[in-house]
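In this view, the complex is presented without one of its protein chains, the others remaining in place.
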Amino acid sequence: MNFSNEYNKEQEIFAREVRDWLEQNLPKDLVKPRSILKMSRQQWEVRRAICRKLGEKGWLYPTASPKYGGGGLSGDLAAVLNIEMAAQGLSLPPLYDSGKLAVPTLLACATEEQKQRLLPPILKGQAITWQLFTEPEAGTDEANQQTNALRAEKENDFFIINGSKIFVGAIYAPPDQFLLLTRSSLEAPRHQNLAMFLAPADLPGIKIYPLDLFPEGTLSQVCYQSSDSAPGVKHSVFFEDVRVHESFLIGGDRDGWKVANATLTVEHGDREGDQGSSGAAFIPENHLVGKFLDQCRNNPEVKSRLLQNPQLQADMVEAYIAGQIERLFLMRNAGLPRAGKRAAYAGPQATLTTKMLGLNMSSCLSRVLGPLALTSDEAWALEDGLFEVCARSGLCIAPGGTPEALKIVISRALRIGR
Amino acid sequence: MNFSNEYNKEQEIFAREVRDWLEQNLPKDLVKPRSILKMSRQQWEVRRAICRKLGEKGWLYPTASPKYGGGGLSGDLAAVLNIEMAAQGLSLPPLYDSGKLAVPTLLACATEEQKQRLLPPILKGQAITWQLFTEPEAGTDEANQQTNALRAEKENDFFIINGSKIFVGAIYAPPDQFLLLTRSSLEAPRHQNLAMFLAPADLPGIKIYPLDLFPEGTLSQVCYQSSDSAPGVKHSVFFEDVRVHESFLIGGDRDGWKVANATLTVEHGDREGDQGSSGAAFIPENHLVGKFLDQCRNNPEVKSRLLQNPQLQADMVEAYIAGQIERLFLMRNAGLPRAGKRAAYAGPQATLTTKMLGLNMSSCLSRVLGPLALTSDEAWALEDGLFEVCARSGLCIAPGGTPEALKIVISRALRIGR
Amino acid sequence: MNLDFRLSESEEILKTATLNFLKRDINKQTLEGLHDSDTGTNEAIWRKVVEMGWLGIITPEEFGGTGYPLTTAGILFEALGSAPLPGPYFSSAILGSLIIQEAGTADQKKSLLPALVEGTMVPTLILTDPWLGWNSEAAQISCQEKDGNYLLSGRKLLAYDALAATHLIVPVPLGKKRDSLSLFLVDKKMEGVSLRKLPGYLMGRAFEVCLEAVSCPSSGLLSKFKRGGAPLRKAVQKSIPILCSYLVGGCQAVFDLTVAYSRIRVQFSQPIGRFQRVQDMIIDMINQVDAARWTTYEALWKLDTQGTAPESIHLAKAVAGEAYWQCCNLAHRAISGISYSMEHPLSLHTRTSRAWYNFLGEPAYHKQQLAGLLLMVSK
Partner (left out) sequence: MNLDFRLSESEEILKTATLNFLKRDINKQTLEGLHDSDTGTNEAIWRKVVEMGWLGIITPEEFGGTGYPLTTAGILFEALGSAPLPGPYFSSAILGSLIIQEAGTADQKKSLLPALVEGTMVPTLILTDPWLGWNSEAAQISCQEKDGNYLLSGRKLLAYDALAATHLIVPVPLGKKRDSLSLFLVDKKMEGVSLRKLPGYLMGRAFEVCLEAVSCPSSGLLSKFKRGGAPLRKAVQKSIPILCSYLVGGCQAVFDLTVAYSRIRVQFSQPIGRFQRVQDMIIDMINQVDAARWTTYEALWKLDTQGTAPESIHLAKAVAGEAYWQCCNLAHRAISGISYSMEHPLSLHTRTSRAWYNFLGEPAYHKQQLAGLLLMVSK
């Protein structure tokens, strides 16, 4: 067995190349915002430009095939890229982009013509994608789509889309395109009545409104890598007689559920199917747990609280243990497939672990650090306000699959549930 | 509001009467066994005799109607009786007897003739009853009975019973009678295919075998009041062409499920419907939690463990809190009906609380007290081996309804489940 | 055994009147506005609150109050928690009144309490410091005598309701002994007092208070010099279960809205309340709601009948503080999506559950106190 996370020689050489490239190519006016909500439009545009540069280099989706504009790197080298980006405070991609769901979906279900037309803009960082699955009546029950995409009576190579999506997207609308799940038949049975599109976001009849939510994203989005890739703001998107050409339809008219599952498998945590950006062996440190333990160790006032109330030490230790287990699960998920072993439950198990860790951390922070964990005050907030963001975002465990949805997936993988 | 648990004047007078009576009537050779499994047949017979004496006095089922041999006491005075019995180390009844389930069942569903024939032997302590509901294929799903009770072709005022029951009864078989749930029709739909009997236990074709189980009963049976009323040993009962006359059928040929529910409501914790022994206001102290906290307080070695490892103090405090919550739930259940308020979920909620407390205590004991909590050694066991029994019995949470069965009942009461 | 869990007639009337007021006068928009405001109240509401007698609920009749038992005040605050209605009512009518009752001289009571009941004097205790919990050792204000006055200087964090208050009750430690502190009543209008609200969606109305050589006359000394510790502790102890009542009201409301939603929200062609996973969340919630409620009721009853109840008070705050927090977590899980909207009623409860979690001692503090009581007290 080998648990080593250190670079080997090949990796070290590539890491140096990445560091050099980043030094030369990262804009000088790149500023890390305190929270995603405090990221200016200008700073967002800076990241947008980094996307394009990374895309040109093939490093935005490093493991994707060069045939379509990807980097063709091994999972390990992609991991190096991730680590070096993280050292600069950047995630990969460096802003919220559902491209990493769209890419494996296209690879699995699109025609060759579609791959050649639709993949390069994503892989080269030219097109930002939003995933549009969730609806008011389709939460955990994602097959229950009410947004209709019906073929037009005349010109029936066009679909007419009507309906609405909710809790989608991220700060700074609009994106370039939507990965859009719809209902394509009012009569066909469940799971055979859906259609998936990768459609332009600027078609007539589309309206996008921001929502007033108190979290800025899930805790893993906000805290894990870099808050840059958190949604920050979620939106409603309304479709009124929007005409979409069938060339944007992925799979057949009734294949939407099958196509959606190619997306959901990746979203629920299956790294093996993930042809997107993150290297299969990239084991992120849990940034939040790390910063929390730093406070316990190094902030004399926190330490004195812990020594005065030893029961709080139990909270600290539980946070440490949870962080270690999460790290080991991710490591296992990265390493086991190479050993030729695969457990279908392992991906969603790690995702569930991350979500529950976030929820528990949002309580643990207040218990151990006290009420100052809840303020974003410039003078008093700890770790530059990180904990205040986490106290809110830890509660937000629905995006990317509720724990209940993940448990359905895990039960199925364990062959006990349907 | 009034949370007082002290006797008022009337109660104090009655308590004195009870104390005097017990002093005169309890046999001198009554010995408290270390565990139910160490109770000799002779000691069991001693308790059997106490049953009869209590029955004659009307104190075995103190709140039941004197018309049938009950005591006709108020719930408060019945509670006094329970408390005074507990002070002598005895529960009410002082041995395992499903009569307390049979009585409310008969009152709710039997004919007047049956009440007059069947209630007095129970209420007067002459007949010990075992509840025979559980079968290999009918655990949480109690309606799934496979023991058939079909009317004989000739002499069709008799039923022929074939099948088996499991996890029933208690130490020292046989009892005098069974409260027996059966399937009376092979065709009728679920819930309409059952019949209930209160049948003699000595009919030809009945065989009783003890089971080798490692707990001696549920934790609440073993630790709450007095271990005398714990089952100790559970049995299988086999029926082979057993003929039972229809005069022992409670309710109609197809009413078994309705009748069973009159039993189950009481078993799941509804004290209001409980016409059995326990006074409605009797709030037992949680004996186990009390003894555990005594150890924490007064055993210098346990105390030093707690001070050396303050995280164990958290376990101690959680046990204290859980014990208090349980006490308050039981108190509420006793007191709220008098205020004219009633919550259907309250009974099963308290029962669920007790079960989960038992399960958690079985872990807490080992954590806080260390491995000596697991031995029954005469020299080293703590609290005379109580904790060793509890470490086993805390795990045993199925009898009287699994937590899952209780959650189904609670969900129904909250009008969210079916 | 005389268990009796009925409300008294006056309690029933108070409860109904309070719930009616909340329903009639505090619509959703008003409530959201109050939560976003810096005081948690406004002039119109304040006038009605004075009329309804909330501010005098436990202040003795001789000082203009109604002198109800703590249990009755619990019934009022449980109703307020169900909204949840913000505002300095607990700080003034309960904690403030009790401190003045316990620590004040006869003259102070005579002058201060009627003003408190009429809502013209609004005290709030400036106690909670970061890190060190709420107990009196935590105070970090310095005090110098000068010309018969006391000069108070220092900075306090997490002063709740400080903007809505007219007066700050400031504990000043003097010497090493635990109880050796003085309690000053500082008029906020005095020179040298400044406030700054601490930002944070979940923070509640907590302020940084700065005292720069505030000159407090000796008449502003609430307790005898250096004798403020004991009365302060007594007042805080009595206040805690009423704060718990507020949390209980919040828990129950969160439970109710979750159950209601689970009956109408349909996924996979059935109400989500039919799913065992959702049922288990709801059962977990009702267990916590009821645990919070009955530990709180018993603590109030013990205080009203026996005067003290240390275990019960710690128990109630440990259970109720955690219950409100966890009920909100569970409700977010059960309701999901829309519950994260700032316009959803749950979000107001979530804010409130966080804001009050640490006030007068977080659950871990009270559990630690319980551990101390369990281990030191011989049976």
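Chains: A, B and C, in written order; residue numbering restarts at 1 for each.
Everything that follows uses one rule, which is that a residue touches a chain if its C-beta (ideal position, glycine included) is under 8 Å from a C-beta of that chain, and two chains touch if they have at least 3 such contacts.
Note that the structure is predicted; figures quoted are calculated from it, not measured.
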{"item": "Selected residue (touches chain absent from view) among A:Ala64, A:Ala381, A:Ile397 or A:Ile410", "value": "A:Ile410"}
{"item": "Chain C residues that touch the omitted chain in the full complex", "value": "275-277, 280"}
{"item": "Contact footprint on chain B, counting only the chain that is left out", "value": "134, 137, 139-141, 144, 166-167, 211-215, 301-302, 304-305, 308-312, 315, 359, 362-363, 366-367, 370-372, 374-377, 380, 388, 391-392, 395-398, 402-404, 407"}
{"item": "Residues in chain A touching the chain absent from view", "value": "1-8, 11, 76, 79-80, 281, 293-294, 296-298, 303, 306-307, 310, 313-314, 316-317, 320-321, 324-325, 328-329, 331-332, 334-336, 338-341, 345, 349, 352-353, 407, 410-411, 414-418"}
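Keep in mind that, in the parts below, only the chains that are shown with their structure count from here on.
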{"item": "Distance between chain centroids, defined by C-alpha means - chain B, chain C (Å)", "value": "43"}
{"item": "Separation of chain A from chain B, taking each centre as the mean of its C-alpha atoms, in whole Å", "value": "53"}
{"item": "Multi-partner residues of chain A (each touching 2 or more other chains)", "value": "310-311"}
{"item": "Junction residues of chain C, two or more chains touched", "value": "278, 367-368, 371"}
